[in-house]
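Note that one protein chain is taken out, while the other chains of the complex remain in position.
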Amino acid sequence: MSSPEHIHHPSPAQYWKIAVVLAVLTAVEVAIYYIHRDFDLGHFNTVLLLLLAALKFVIVIGWYMHLRFEKSTLSRFFTGGFILASALYTIVLTALGVIAIRGG
Amino acid sequence: MARSRLRLVRLGALVAVTLLLGACSLISSEDQPLTTFEPAGPFAERIDNLFWPVFWIAVAVFVLVQGAILVAVFLYRDRDGSKEAKQLHGSPKLEIAWTIIPALILAGIAVPTTAAVFDLTECGPDAIEVQVTGHQWWFEYHYPDAEITTANVMVIPAGQEVCARMTSDDVLHNFWIPALNGKRYLVPGQTTELRLQADQPGEYWGHCAEFCGLSHSLMRARVQALEPAEYNAWLASQQAGATLPVEGDPEYEGYQVYLNKQCIQCHTVRFEDDSASNIIATDAFNGPELTHFASRNVFAGAILPGEGQSRGDALKEWLDDPPSTKPGSFMPDLALTEAEIDALIVWLESME
Amino acid sequence: MTELTHEASLEHAHPEHEGTGVDDRKLGMWLFLSSEFLFFGALISNYLLYSNRAGFPGVYPAEIYDIPFTSVSSFVLLMSSLTMVLAHNAQSRQDVNGTRTWLFATAALGAIFLGGQVFEFTEFIVNFDMKLSTNPAASAFYVLTGFHGTHVAIGVIMLLSLWGISRRRGGLSDKQGLNLELVGLYWHFVDIIWIVIFTVVYLLSVPPA
Partner (left out) sequence: MTATAERPTTTIFRRPSSTKGLWSWITTVDHKRIGIMYGYAAFTFFIIGGLEALLLRIQLSQANGEFLTAGAYNALFTMHGTTMIFLFVMPASSALMNYLLPLLIGARDVAFPRLNALSWWIFFFGAIFLYSTFIFGTSMAPVGVDGVGGVDGNLAPGGGPGSFNFLADSPDGGWFGYQPNAGPLYSPGTAMDYWALGLQIVGLASLVSSVNFLVTVLNLRAKGMRLLRMPVFAWMTTITSFLLLFSLPIIAVALFMVTFDRQFGSLFFAANAGGDPILWQHLFWLFGHPEVYILILPAMGIVSEILPTFSRKPLFGYSAVVFAGAAIAFLGFGVWAHHMFASGITPVAQAAFGLATMTIAIPTGIKIFNWLGTMWMGRIRLHTPMLFAIGFVAMFTIGGLSGVTHAVVPSDWQQTDTYYIVAHFHYVIFGGAVFGLFGGLYYWFPKLTGRLMNERLGKAHFWLMLLGFNLTFGPMHWLGLQGMVRRTWKYAPETGLEPWNLAVTVGAFIIAFSIFIFMINWFTSRRRGEESGLDPWDARTVEWMAPNPTPEYNFAVPPVVTSLDHFWHLKYEEDTEGRAVRVDHADEMLANIEHDQLNPVSPIHLPNPSYFPFFFALGLPIMFYGVIYHRTPWGKALILVGLVISLAAVIGWAMEPLEEPHGDDGGLAEHDQLELAEAAVSPEGSDPVLPPAGGETESSDD
């Protein structure tokens, strides 16, 4: 489709570059996983891995799904759903985690 | 027009009568043994003290809103010759007022609520522990210090805090003695706590409040609060085993039925003579312990004996066919003969 | 909210309707996907809850993960997002052959990912005796990854349908081009869910001590 909204979209070359970035990030993730197995990174492990995942997540949504280039209405609904889900389930898990400790 | 106003008046009268009736029975909530309005201990009282102010706030809001509706309808009714309305679109000032005022009222309610939640949740350090296990459809009580187990009637000392540590053997149950505290779930695989305290000796009624299957409605509870001295005596008597009937005793025949009619598969009885005791492992399927059966004034999930029924008659009804009294009961119909039942009753009645 | 109002008031741009200016179907797809977050969120939460509970019989999923294997299949799925977006790009340039090739490549990568999942499940069930009914952690693992796999499978079917249409009709009409875009959105969404699953469920999950 050649409608005006697509004009700003990245070119195939850029898509390839983004893919390389994604691949590298994945490789780093796996590397961190193995490093952590041998040298305990403690909480760093969790934080780093979550950050990397978030980065990949944002890149795919922003560039491959073109959310960056869409009307803000769309991103608002979509991120709304994401934030709602994260918040709700965090609370649920907190509540249940405590129960788990008490329940043994 | 006039006619429908008349109807309104009539309706008003009706509402008034209903309220009046309500008020009357408020006074007579004594013969309602499950009432929440007669707290008998500090925990229930704390809740009661929290309920009433909130209730009166609610009444005030109720009167305000209903009053405004009635006034508006009477004042601004479209009558012949009434003018068209001014086209008001709103008022920021009012808007702010009726956002802030409720918010303040609620903040006022929130503070004592939060305090009470924290005060009422965790058991005190000196509380006597009673372990409560929910079964479809009866409550089991275990006193870990005294190492005794009983059912349906929870005996506690008056004036002392009891900490109920609760779990369930099957599905969710919900333990509730309205005069002593609110409810708490019994969750299989988890432990929950409930603080109980009765200031005066007496009998307090309760009920399983969470739907727990077919006979949830027949899963009731009693708490018996005793003077501390009596309580200690009770503990001692419960710790003793039952007397083993010997041939010739009037109870002997019933005991034989117990031994021979599968009762021993489910019911623990501890005898003075330990070697005769029949103990069901706690993780096996079990029914209420019968060692001191006759020391309890109610049985079978506190539904028997029914109003005006003697315990003997109630036992007769129960042993004849438990599921017909309590649908789905896990105590099956054992096809006992009348003679066997009578014999069992004699034996069971002897187990004080 | 205010922004919405503002946009909607660009009356000259919308002679017939007030609207967002986003195509109906695309808007619908985004809305649907936003609700899918809550779907997968619940499943991931279940896994997080149970995978950390001690005392279950049988193996925990985290004890038997084959991280190198899963890394590869994650990579495959990630790259399918690239081919997907290339297909979309080709379509927007009216490049019929490119569209077809990349569509097929995406479907193929998706199928490889699915194959990997089938292999993984079989491995877990046969070699490690971890079944759906082994313990709640296993239940949570299978149901989560299973539902994700189902989403991938539906995506593969849709991609292959588009590919088939393109072959039969010598290219996709612009209307189908929009379909391609919608399928693409769905596909990327399934990919980002896997990004989360890979990290949270595979890399970060440790069996309880």
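So that you can tell them apart, the chains are marked A, B and C in the order they are listed, and the count of residues begins at 1 in each.
Going forward, contacts are C-beta pairs under 8 Å (C-beta built on N, C-alpha and C of every residue); 3 or more make two chains touch, one makes a residue touch a chain.
Just so it is clear, the model here is predicted, and its values are computed rather than measured.
Visitor: Counting contacts across the entire complex, name the shown chains the missing chain touches.
Guide: Counted over the whole complex, the chain not pictured touches A, B, C.
Visitor: Given the contact definition stated above, which residue among C:L27, C:A108 or C:I125 touches the chain not shown here?
Guide: Answering carefully, the residue with contact to the hidden chain is C:L27.
Visitor: Quick one: say which of B:A40, B:I303 or B:A343 touches the chain that got left out.
Guide: B:I303
Visitor: Given that one chain is not shown, which residue among B:V65, B:L259, B:I279 or B:A339 touches it?
Guide: B:V65
Visitor: So that we can see where the missing chain sits, which residues of chain C does it touch?
Guide: 1, 4-5, 8-9, 11-25, 27-29, 31-32, 34-39, 42-43, 46, 49-50, 53, 55-57, 131-133, 135-136, 139-140, 142-143, 147, 154, 158, 161, 173-175, 177-179, 182-183, 186
Visitor: Which residue numbers on chain A touch the omitted chain?
Guide: So the residues of chain A touching the missing chain come out as 1-5, 71, 73, 81, 84, 88, 91-92, 94-96, 98-100, 102.
Visitor: Using the touch rule from the top, list residues of chain B that touch the missing partner.
Guide: Spelled out for chain B, the touching residues are 4, 7, 11, 14-15, 18, 22, 25, 29, 31-37, 44, 46-47, 50-51, 54-55, 58, 61-62, 65-66, 68-69, 72-73, 76-78, 82-91, 94-95, 98-99, 102-103, 106, 109-110, 113-114, 116-118, 120-122, 136, 168, 170-172, 174, 176, 178, 181-185, 187-190, 192-193, 205, 207-218, 220, 303, 306-307, 323, 327-328, 330, 332.
Keep this in mind: only the chains that are shown with their structure count from here on.
Visitor: Using Cα averages as centroids, what's the distance between chain A and chain C in whole Å?
Guide: Result: the chain centres lie 13 Å from each other.
Visitor: How far is the middle of chain A from the middle of chain B, if each middle is the mean of its Cα atoms, in Å?
Guide: That pair's centroid distance is 50 Å.
Visitor: Going by the contact rule already set, what residues in chain A reach two or more other chains?
Guide: Counting only residues that touch two or more other chains, chain A contributes 104.
Visitor: Mind pulling up the chain A residues that touch chain C in the complex?
Guide: Listed in rising order, the residues are 1-2, 6, 9, 11-12, 15-16, 18-19, 22-23, 26, 29-30, 32-33, 45-46, 49-50, 52-53, 56-57, 60-61, 63-65, 70-74, 76-78, 80-82, 84-86, 88-89, 92-93, 96-97, 100, 104.
Visitor: Under the definition above, what is the set of chain C residues touching chain A in their complex?
Guide: Chain C reaches chain A through residues 3-4, 7, 20-22, 26-27, 30-31, 33-38, 40-42, 44-45, 48-49, 52-53, 55, 67-68, 71, 74-75, 78-79, 81-82, 84-86, 89, 91-94, 174, 177-178, 181, 184-185, 188-189, 191-192, 195-196, 198-200, 203-204.
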